[in-house]
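Pasting in a structure now, in structure tokens, and then I'll have a few things to ask.
Showing chain A:
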Amino acid sequence: MGKLILQDIHKSYGKDEVLHGINIETGENQFLVLIGPSGCGKTTLLNIIAGLEQESGGDILLNDRRLNGLSPKDRDIAMVFQSYALYPSMTVRNNILFALENRKVPKAEREQILMDVARMLQIEHLLDRRPRQLSGGQQQRVAIGRAIARRPTLFLFDEPLSNLDAKLRVEMRSEIKRLHQQLQTSMVYVTHDQIEAMTMGDLIAVMNEGIIQQLGSPESIYNDPANRFVAGFMGSPSMNFLPVVPREETSGLCLRVAGAEGDGNLLPIPPKMQGALRSQLGRRITLGIRPEQITDPGSAREGEALHSIELDVELLEPTGPDTLVFTRLDGHSLVARVHPSTYLQIGSRCTLSFHMERAVFFDPENGSRLA
Partner candidate 1 sequence: MRRLPIYLLLTLAALFFLLPLYIMLVTSFKTMPEIYNQGILALPRQFDLYAWRHAWSGATIGASNQGIHPFFINSFELVIPAVIISTAIGAINGYILTHWRFRGANIIFYLLLLGTVFPFQIILLPMAWVQGKLHIAGTLIPGLVMVHIIYGLAFTTLFFRNYYVGIPHDLVRAARVDGAGFFRIFWRVMLPLSTPIIMVTAIWQFTMIWNNFLFGVVFTNSDQQPVTVAINDLVDTVTSVHMWNVDMAAALIAAIPTLVVYLLAGKYFVRGLTGGAVKG
Partner candidate 2 sequence: MKQPAKRALALAILGFAALAAEPALADQTSLSVINWWTAGSEAKAMNVLVQMMKAQGVNIKNDAIAGGGGAQARTILKTRLMEGETPGAAQIKGVEIQQWGHTGLLANVDAAAKAGDWDKNIPTEIDNYMKYKGNYVAAPMDLHRLNWLWYNRAVLAKAGIKTPPKDWDELIADLAKVQAKGMIPMAGGGNGWMIATEFDPIALETGGPEWYRDVFVKLDAKAINSPTMVKALERLRQIEKYTPKSLAGRTWNYDTGLVAHGQAAFQIMGDWANGQFEFLGVTPGGPKVGCVAFPGTANDFIYNVDSFIFFRQHSAAGREATIKLAETMTSPKFQLLFNKYKGSIPDLMNVSLTGYNPCQLKSRAQFLTASKEHNLVPSFSQNMSTYGPPTGAFIDSLDQFYTSNESPQAAAAAMTKRVEVAKSQD
């Protein structure tokens, strides 16, 4: 249920265009995540899907039904707001029943739905309280319950977890995910938290400045970013970017870090990328490599082509499962992720292996992917 198609959605406020032609097509029962920095247009897009804002152009289709011009209540959607937007004057029970009353659902059925939802979200004991008597997490549950009770074709979530503390956020994250499995309904989820996006989404749309930068599965977004913006936005800590110059060496095509003194370090280019990068010979381009692709040689899996370099340890950040090493390659700072058991000391040198197979290359001017 809930196949959503957005075709060439535009939105402008006066002369100011905030959405420049958005195209998204989801499968049935998919979990679509809209992610991007604040001001990228993701919430505007969500509001347009909900009918809370009017698109300036383009079409919205839900299960092949055109939604343009319909008011929110006629779109068969439900929405969970960042602020929860629980009606302060109503009890939890009435908050949940409100939408059903509006839709004139018969009373007996309403009660049944209420009990089902309350049980599903374990909020039975809260039904007669008012929102201000609830904790943040409880309010969030009620807000979700209110949306579920409607049994819509499409759920919309507007950064629903951003007001919760870290532990609750993780709990609710999996809860929403579980609900998605259970309800078999499409969801559109807006967030600026890339972990939420990665963990929850079937399909992720990374947005910036009113444009979809990349639309794809979490894996493809993470491993195969379409451009430098997506590469930099997804992942924590962020991907390392180094200015490099490809040059012809006796061993084949190699990379030299730009601005390095003397000969500096050379990084090999994996064979599958050589073709694409040959045209960039002598030109300064951007190498992107995630911290986990720069690691201690011991962590490397077998069969991987690694290039090891010895570098100075400037700072260490143990996160538990692994340790982040802050270092510098030919003057450019770099973060590596090593196994926590690796013995390192600030100021000492360490050998780090670059997993160049997984490296990506971007045009420094427009950020587009070169290889």
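Candidates were picked such that all candidates are chains of the complex that A comes from, given by their letters.
Basically, a contact is a pair of C-beta atoms (placed from the backbone, for glycine too) under 8 Å apart; a residue touches a chain by one contact, two chains touch by 3 or more; residues count from 1.
Quick caveat, the model's predicted, so the values are computed rather than measured.
**Student:** Of 1 or 2, which one touches chain A within the complex?
**Tutor:** In this complex, among candidates 1 or 2, chain A touches 1.
**Student:** Along chain A, where are the residues that touch candidate 1 in the complex?
**Tutor:** Residues of chain A touching candidate 1: 47, 50-52, 71-73, 77-79, 81-90, 98-99, 102-103, 146, 150, 156.
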